[in-house]
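Scroll down for the structure; my scribbles are underneath it.
Excluded from the complex is one protein chain; the other protein chains are retained at their positions.
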Amino acid sequence: MLNEAIEYLKSYDGPQINIMEVCGTHTHEIFRKGIRKILSPKIKLISGPGCPVCVTPVSFIDEARYLAEQGVTICTFGDLVRVPGSDGSLADSRAAGGKIKVCYSPMDAMEYAKEHTDEEVVFLSVGFETTTPSDVLSVKTAMDEGVSNFSLLTANKTMPNAYLVLKDSMDCYLYPGHVHAIIGTGICEELAANGVSGVVAGFTDKELVLAIAVAVKNAAKRKGYVDGVYSEDLAKENENKGFFVNCYPRVVKAEGSPKAVKLVDEFMEPSDEIWRGIGLLEKSGMKLKEKYKAYDARVKYNIPAFTAQGNKGCRCGDVLQGKILPSDCPLFGKACNPDHPVGACMVSDEGACSAFYMYN
Amino acid sequence: MLNEAIEYLKSYDGPQINIMEVCGTHTHEIFRKGIRKILSPKIKLISGPGCPVCVTPVSFIDEARYLAEQGVTICTFGDLVRVPGSDGSLADSRAAGGKIKVCYSPMDAMEYAKEHTDEEVVFLSVGFETTTPSDVLSVKTAMDEGVSNFSLLTANKTMPNAYLVLKDSMDCYLYPGHVHAIIGTGICEELAANGVSGVVAGFTDKELVLAIAVAVKNAAKRKGYVDGVYSEDLAKENENKGFFVNCYPRVVKAEGSPKAVKLVDEFMEPSDEIWRGIGLLEKSGMKLKEKYKAYDARVKYNIPAFTAQGNKGCRCGDVLQGKILPSDCPLFGKACNPDHPVGACMVSDEGACSAFYMYN
Amino acid sequence: MCVGLSAKVLKLDNDGAIVESMGAKRKISADLLEDLEPGDYVMVHAGAAIAKITSDDIEETDELFNELF
Amino acid sequence: MCVGLSAKVLKLDNDGAIVESMGAKRKISADLLEDLEPGDYVMVHAGAAIAKITSDDIEETDELFNELF
Amino acid sequence: MYCFALSAYNVVIIRMKNINHDRTNAFELSVARGSPHRARAESRIDNINLRGRVTIKTEGINKMENEVVKLAHGAGGEKTAELIEKVFKGHLGNEYFTADDASVLPRPNGKIAMSTDGFIVSPAFFPGGNIGKLSICGTVNDLACMGAKPLYMTCGFVIEEGFPMDKLEEIVASMEKTANEVGVKIVAGDTKVAGKGQVDGVFITTTGVGEILEGADTSGKYAKKGDAIIVTGDVGRHGCTILLARDEYGIEADVTSDCAPLYKAVENVLTAVPEVHVIRDATRGGVGTVLYEISRESNVGIDLNYEDVPVADEVKGVTGLLGLEPLYLACEGRLVIMVPDEKSEEVVNILKNSPYTEGAKVIGHITDEHVGKIVMTTSIGAQTMLPKPGNELLPRIC
Partner (left out) sequence: MYCFALSAYNVVIIRMKNINHDRTNAFELSVARGSPHRARAESRIDNINLRGRVTIKTEGINKMENEVVKLAHGAGGEKTAELIEKVFKGHLGNEYFTADDASVLPRPNGKIAMSTDGFIVSPAFFPGGNIGKLSICGTVNDLACMGAKPLYMTCGFVIEEGFPMDKLEEIVASMEKTANEVGVKIVAGDTKVAGKGQVDGVFITTTGVGEILEGADTSGKYAKKGDAIIVTGDVGRHGCTILLARDEYGIEADVTSDCAPLYKAVENVLTAVPEVHVIRDATRGGVGTVLYEISRESNVGIDLNYEDVPVADEVKGVTGLLGLEPLYLACEGRLVIMVPDEKSEEVVNILKNSPYTEGAKVIGHITDEHVGKIVMTTSIGAQTMLPKPGNELLPRIC
């Protein structure tokens, strides 16, 4: 079956189909498995803003480095360690003596704080709907256990507004499986009803190939093509009709995980967030509610405002919006490479520019 | 002149003369220069309780180790690092992670505290009249400069009572030059008037040889011998007459250093102190006055009482009182050696047992 | 990692769940899902089980292919 | 060290004195003595000048010998 | 043979040279009951079949277990001499071990090979070995890669004040065992003690000198188009083991380090197939890094069958959870061998029958295309690049 799908994607000769992944792991696995290499030239994959590292603004790193300089222990997922702020990364802070601890989970960071009462511990809370519940859990547990030296520096993002902003950049989204494992597929159905298409995809090679094949087939159909044959009637009929297929049903249920959603809503509220390269998106993130401010590092440590912008030459924004390929950025592979990343997209293995660099 | 004195000491054949040094540096320099090796068998040098390390009780080390375990930074003269407490030395505390800092002076320790406000710093205040003024100066300066994380763990000792206790152990004291540079020679004159003889000695080879020669000559005279000829009249005449000669006049003045004495009296008051090997001597030490208790580590950290005694087999006390030679101690050179000192006399290079071990 | 590595629940207690994936074991939070039981397969992300899996068998993709494609 | 190493006062200020002995220099306290002046010789112990010395010349021991012995 | 008896403060090593197996030797060993030294002493005695002739007393105090390394041990004086005498010389001593500044050694035959490596692994003890074993394997393997029989080694220790003396002895005993297995002599050593916090536990630097086997001529520059690429076992075990032993990520798995001395395997291969072009041990940076190094040094491209790269399930599980690439995890007992394709089967067969290389497997070939790059064929049959090695390994979240 896998072979059949691969054959389909290799030999596809219908109308041009543009598919956008909006999940860093999708981007990474697609590169790692060489999936782009087997796609017909008529199929284009765009790496959208799905890597939480890539969309994290410069100022967030500056805030974290500020805390590290004050002697605060920074706990973070490994991805953020090398992301450039306006004047260096957390790896530089560490080399300068700052305490930067890579953690497997926010809960581990909380445990660390509990065991090291003489340190002030801040967890860098980045990620999408998949990660936010774990961040919240760590705060809840800290409260339950009376851990007062632990807090979050939040940059949590939510997907739906990004879906809307980017809806004209492609023919079909490859929805991130684990985001929708949490929030369910209601939003996908809604988008389809409004003419925005997408398929939920899993993460194994088979799951990705299947989801892309389903996306291509349906997107082509929407453009009036079935089995390579064009029908104007079909095209007309489908013109404003989006489609949605859940290609990851073993994990993603329509209702998502209500318990996780409830937990997040109890502790957090929507906030306007800056997405690196895209700009400010209203209600595109989550922050701790006022009543949990004791766990909000910005409040707790009265962090000054950092307003630095990324390098002007960096075209991460255009890359994330599918307007250009990483290789179209004039800095790509020259001033900007994984050793000296200029933009965030070059940092994480999940970043569009980084993946493009490493696998080509 | 030196040669003349050396010749005199080599060939001396009068009555047996016992001289007691009560200064660690005297002990050390006498060994280092080989002065014992040139003395006629009729002259015996006894190493009395002059090394502040040797007379420091086991419990003092235990107190310091207790503080180190509580995370207090211990500043100390190098001599104390290897002195055994009841269950290990400060070197062991350091190997176990304690912060033990060797300092040149109490003032340096105070400066360190001033520069490291996040640490609690305690200086191990040992020594005789020569050292105590410096200890007091560090407290005075800490007060003047508002340094509140600095204090002293005192074990300061004073000489006069020891002179009285040991007055029957010998024919003549070799008074420590620098103790009397501070307290003057009034006490020596007074002792002489009461039949206790002594000479103040300096520290160079010449000064020591001179002082010993003067001591021998006068002591012999007191016993009725002049140039080897005995006169019963002379012996009778001098029977209860002590003598005193200042053989270190370039440094030691009759009045001592009034400024230093006044400073000490302002901050400290006499205290009853335990001398390792000798026991409790009334008013044989100095401690900070009640009104300076903020700088008294015992009060500040509420140190529990340590009552440990030294190893029962150790005969430091008899050594210090001139009753036995170090080599007469059954542990000497066997269980007790500079690598594994049993008693304090084996620790410091100034210690009687250590010097005896190293130079023989 | 979002990667599609499913894990089996070995043990559950008040503290959370011990899960295992190809011999690698870790304690994770079970607070985001209802009624987890030993033997269940879950997807793990950032230290929490985020979804129960119908089956560990990714071969079902083949069936799914027939169904969706 | 009590050792008889005399030191020469090079400089004095509010903070103390800089002394020198055979090329080794250190800042010490001058608070235990009255009227110290540059050029004076002192005995140093535990970071403080404890005595002014009549002369740096330990050769005077020879004279002393004649006088005392 | 060495026996251990423990005096009040120190391990006293009784060394018996030229032991006569025909004579009845009886020794009294005073070893504290429950001491690891007892087991070791017994096992040694066992090894030379003297068990019946040895009396082991269980009285006596063993203070050494509470002893730690102190700054005085590094001061160059009597304490240093004592440490060398009692810990190092006892285990590592041989006819060339010297108190002089340098050992004087017989001239080797033919060309010599020389290599050095520093070992700073933390923790120093891990499943499958410790820093001592590692420090011998690392240098032995480097020499073996150049086709050299390891002859002489030196070792330099930097030890943190407070390091437990019995742990140090365990490390040195591992070095002895591994060196003996290979037949290499440790001819000089150095010990420095650093203040608490100036060094993390213990660091070891070893240097080896070997003589090149006749006919052997290997180098990272010699890979040729068509060469088969062999890896001698599953990859990433050591890196994975250390990662787990640090316990920073709360993951447990039953993985042991592959740490092993590979000289015998290399000798077997080179004796039969001197045509081998390249041998390199995949240590820090793993097999992926080695492949990139060789593609650059030999100016060739590499085709890799990703699915053929052997990886233990547990390593897959751990790297899966953390988002790491097994090809970039360190090995300490794996070689990458490049040999003309027609000889690859023979080499694989020899390796399968040699110690520590039973898992040998062909994983790819050398090509003259895509020079300097490694192209891997993935599970879906696509060809894509293996990302270049680069930075510190950091687990990913997403």
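The first chain written gets the first letter, and so on, giving A, B, C, D and E; residue counts start at 1 in each chain.
The rule is simple: a contact is a pair of C-beta atoms (placed from the backbone, for glycine too) under 8 Å apart; a residue touches a chain by one contact, two chains touch by 3 or more.
All values derive from a computational prediction rather than experimental measurement.
Shown as candidates are E:90, E:128 or E:210; the residue that touches the absent chain is E:210. Contact with the undisplayed chain is limited, among E:72, E:124, E:173 or E:269, to E:72. In the complete complex, the residue from D:17, D:44 or D:64 that touches the missing chain is D:44.
The hidden chain makes contact, of the residues B:77, B:248 or B:295, with B:77. Contacts to the hidden chain, counted on chain E, fall at residues 70-72, 74-81, 99-120, 122, 141-143, 145-146, 148, 152, 154-158, 187-192, 194-195, 197-200, 203, 205, 207-210, 212, 219-221, 280-281, 283-286, 289, 292-293, 297, 328, 330, 388-393. Residues 91-92, 94-97, 339-340 of chain A touch the missing chain (whole complex, contact as defined above). In the full complex, chain B touches the omitted chain through residues 2, 6, 23-25, 31-38, 51-53, 77-79, 81-82, 91, 102-104, 108, 126-128, 130-131, 205, 209, 338-339, 348-350, 358-360.
FYI, only the chains that are shown with their structure count from here on.
Traced through touching neighbours, the fewest hops from chain D to chain E number 2.
Taking the mean of all protein Cα atoms as the centre, the chain whose own Cα mean lies nearest is E. Interface comparison, A-E against A-C: more C-beta pairs in contact at A-C. Between the Cα centres of chain C and chain E there is a gap of 38 Å.
Rounded to a whole number, the gap between the C-alpha centres of chain B and chain E is 55 angstrom. Shown for chain D are the residues that touch two or more other chains, of which there are none.
Among all residues of chain A, those that touch two or more other chains are 2, 23-25, 77, 104, 108, 127, 130-131. Here, these are the chain pairs in contact: A-C, A-E, B-D, B-E, C-E.
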